[in-house]
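Missing here: one protein chain of the complex. Every other protein chain is in place.
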Amino acid sequence: MLSLNARDFQLLLFVAAITMLAPIFLNPFPVDSSLAQFNGGYPDLMQRFVIFGIFAIGFNILFGLTGYLSFGHAAFLGAGSYAAIWMMKLLTMNIIPAIILSIIVAGLFSLAVGFISLRRSGIYFSILTLAFAQMSYSLAYSVLTPITGGETGLQPKLNDPRILDGELAAGETARANLFGLEMGSSYDLAVGGWVFTFNVGYYIAAICMLLAFYASIRIFRSPFGLMLRAVKSNQNRLGYTGVSTRPYTLAAFVISGMYAGVAGGLMVAMDTQAGAERMFWTASGEVVLMTILGGAGTLIGPVLGAGMIKYMENIISKINTTILEAWFAWAPDGLQDVLVSVIYPFVGKGWHLTLGLVFMLVVIFLPGGLMEGFEKIGGLFSRKKGKNSDSVAGSASPAAAE
Amino acid sequence: MEALILQVLNGLDKGSAYALIALGLTLIFGTLGVVNFAHGALFMIGAFCAVTLNRLLTLSHIVVDETQKDFLGNPLNVEVPYLYDFFGQAAGDVIIDWSVPISILVAIPVMMLIGVAMERGLIKHFYKRPHADQILVTFGLAIVLQEIIKYFYGANPIPTPAPSAFTGSFDFGAALGFDPNLIIYPYWRLVYFAFAAVIIGAVFAFLQFTTFGMVVRAGMQDRETVGLLGIHIDRRFTIMFGLAAAVAGLAGVMYTPINSPNYHMGMDFLVLSFVVVVVGGMGSLGGAVLAGFLLGVLESFASMGQVLEVLPGLNQVILYVVAIIVLLTRPRGLMGRRGVMED
Partner (left out) sequence: MSERKDLTRRRVLKAGATATAAGAVTPYFFTSPALADGHEGFRNAPKGDTVTLGFNVPQSGPYADEGADELRAYELAVEHLNGGGDGGMMGTFSSKALKGNGILGKKVAYVTGDTQTKSDAARASARSMIEKDGAIMITGGSSSGVAVAVQALCQEAGIIFMAGLTHSNDTTGKDKKANGFRHFFNSYMSGAALAPVLAKNYGADRKAYHLTADYNWGYTTEQAVQESTEALGWETVAAVKTPLTQTDFSSYIAPVLQSGADTLVLNHYGGNMVNSLTNAVQFGLRDKQVNGKDFQIVVPLYSRLMAKGAGANVKGIFGSTNWHWSLPDEGSKAFVKSFGTKYGFPPSQAAHTCYVQTMLYADAAERAGTFNPCGIVEALEGFEFDGLGNGKTLYRAEDHQCFKDVLVVKGKENPSSEFDLLEIVEVTPVDQVTYAPDHPQMRDAEGNVVPIGTCNPGA
C-alpha cells in the first residue's frame, strides 16, 4: 500500500489514527476536575506537537541516518518563518504561498550552509553549522532589524500591502487562512464533563506532518536511505569503493532543511509571528535533544521526543502553588504544606529542573531513547508486538552503537 | 595607535578567560573523549563558590537599631557579621573585602571533588556511548546544576567585588610615554591575566614534566596500549577530570569581580568555549590556548567604533566568522590532531 511494506503501512495508519484522534485522547480529564491541568488538547499545544514533530522528523533524516550532528537547524526554521510572514504581509494571508516560499527559502539557505559545512565532518561540522546559525540569530536580532523586526519580530499589520487580499474592512484583522478557512477556528464537542476541541489549524498541520512522515518512511526505505546509513557506518570505506558521499549527505542536509522550512512556515501559519529567538542555539539544541530523547534513527521517536519536551514546557510550567494546594486539599494542613513544598521546586518556574532530570534519566536508563522504553514495555506484554515494533524502529540499534 | 594597543590588551585579557575555560574543556575531550556540555556549569559553580564564601563570611546576626526605621516604619534590623565579633570590625572588613581571592582556596578542593564525583558517578558510564548520548546527559546535568543554583541564589546577578586594593586602573599610556588616561587597564583584569597565565603554565608543566602527566598524555594518544602496559589509566583519567573541573572553577572564581555571577553564566559561555576548542583543534591543549587568545584579540578589534562604522554588526558575528574561516582553511582547526572526534 502506498509503496510501503505491510509493517510500515501499519505504522503510518497508526500515526494517522493517533494524530486525527489527538484532540480526544490528549484531553483525558474532565474540564472541571483538578487534573484538567494535564490536558494538552488545546489548539496551540497540539499545533506545536505536530510542527516540532515535522522539524524533528526532518532533523532525524540527517542525524539519524548519516550521523552528521547539525547544531544549526533552527536557522532554517527561522528563515522559513521570516519568508512566510513576509508573504503574509506582502501577498496574502492564505497560508499556501507562505508555506511554499518558506520551503524554498529554507531549502536554498540549507543548500548554502550545507555546501560549506559538509566539507568537514564530526564536531568540526557541528561547529560550522552552529556558527552559521548563531550568525543568523545575531544579525536578525540586531542589524537586520529593518527586515526581521529585530527584538519585536514581525506580525501582520493593518497597513501591510497584501496585494492579493485587498483592503481590510474597518475593524477587521488579518487572519491566516486556507482559502477563507481560518486557522483559528475550532469546533468544540462537549461530552459529559469532557470538552474536545477540533481546530482547523491543527488538522492542516497534522496532515502536513503525516505527509512529512510518509516521505520520511520512503526515504528510510529507499536506496538513498541505505546509502545515507552507509555513510554513517563507515564513510571511509565508501570512499575507497569510489563513491562520493558528499552529494548524498548534502541532499539529506537540504531535505532536512526543507522540513525545518515547512515547520517554520506552519508556525507562522498557526500563530502569525516570527522572531529571531527561534534561531538561537538553544532552539537548535532543542531539536537535537528531541531527536535523541525520542530515539535517533527511529521513524517515530523524534516525534515523541518533540511531544515530550513541548508538553513539559507548556504544561508543567503552568502549575503554580495555588494549583498544588488545590490538588492536596484532601491532606491535613501540615502534610499539605510538606507535599506542596516538596513538589513545588519541580513545577512552575522549576520546570527546567524536571526537564533536565528527564533528559538524564532517559539517557541513563533507555540508551535508545523513549522508543526503547516503548519496546521494552511492548516486549513485556507480547513477544509478537515487541518484534513488530523492533522492525518498525528500523535502525534503532545501529543508532545506539553509533 | 593608542586604540590598537588598548584593544590588544583587552583582547589578551578576554582571551585569557576564553583560554582558561577552553583548556578545561579540551582536557576532558582529549583525555576522556567526552563531549561535556556541563563544562559551563562547572565554570558557573566555581563562581558561586566565591559567592557562597562571601555569604558565609558575611553571615550576620541581627541588631535592632531603634534610631533608624525600615521601609514599613518599624525599627531597622541592622545585620552585623559574626566576623566582626571574632576579629573586630576592621579585620573583619578586610577579610570580607578579600573574599574572592580567599575563595580560590575553597574552590580547588570543592571543584576537584565535584569533578571526581561527576566522573565516577555519571561520565564513566558514557565513555563507550555515542557522543549524542553524552551531549544529552551532560546537557541534562547542566540544566539540573543551574536550576539548583537558581533555587538557592535566585536569577538576579550577585555583585561580588574584588578587594578594594584592586579597584581603579593602571595607566599603561603614561608608563609607555603616551598622554595619561589614553591606555588604562583595570588592576583586577591584570591580576586575572596573570592568574590565567600561571594556571595554564602549571597545567602544561604538570602534563609535560611529571610521570603522571606523561602517562596521561600517552593515554590521550592511545588508551588501549597504555592499558595493555599494565598502567591503571582509568584512575588517572578520573583525576584529570577533577583537574579540569578545578581549572573551570578557578576561572569562574576569578571572573566574579568582572561580571556579577548569575545562574546561567555557564550557558552563556558554553557555545563560546566549544567554538574556541574546535578552532584550536580537537585534542590539542596548545591549540585551545592559542585560539582563546586569538579570538579574544579579534573580538576586541571587532568591537571598536571605527570598525563598526564600516561593518555594522561585525561585533555580533566575529567569533563565528573566524571559526568558519579557520575551519575551512585548516580542516582540523589550528593545531588539531587527525581522527579526534571527526566521525
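Every chain is named by a letter (A and B) in the order it is written, and numbering of its residues begins at 1.
Going forward, a contact is a pair of C-beta atoms (placed from the backbone, for glycine too) under 8 Å apart; a residue touches a chain by one contact, two chains touch by 3 or more.
Nothing here was measured: the structure is a model prediction, and the numbers come from that model.
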item	value
Contact list for the unshown chain, restricted to visible chains	A, B
For chain B, the residues touching the chain missing from this view	2-3, 6-7, 9-11, 13-14, 17, 68, 70-72, 76, 150, 154-159, 161-162, 167-169, 181-182, 184-186, 188-189, 257-260, 262, 264-265, 268-269, 299-300, 303-305, 308, 312-313, 315-316
Residues from chain A at the interface with the omitted partner, ascending	27, 31-32, 39, 42-45, 48, 138, 141-143, 145-146, 150-153, 155, 157-159, 170-171, 173, 175, 182, 184-193, 195-197, 267, 271-273, 275, 277-278, 313-314, 317-318, 320, 322, 348-349, 351-352
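The rule is short, and it goes like this: only the chains that are shown with their structure count from here on.
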item	value
Centre-of-Cα separation between chain B and chain A, whole angstrom	34
List of chain A residues in touch with chain B within their complex	63, 67, 69, 116, 119-124, 127-128, 130-132, 134-135, 138-139, 141-144, 235, 281-282, 285, 288-289, 292-293, 296, 345, 350, 352-353, 355-360, 362-364, 367, 399-402
Chain A contact footprint on chain B (complex, rising order)	35, 122, 125, 129-133, 135-137, 139-144, 146-148, 151, 267, 271, 274-275, 278-279, 282, 312-313, 316-317, 319-321, 323-324, 327-328, 331-333, 341-343
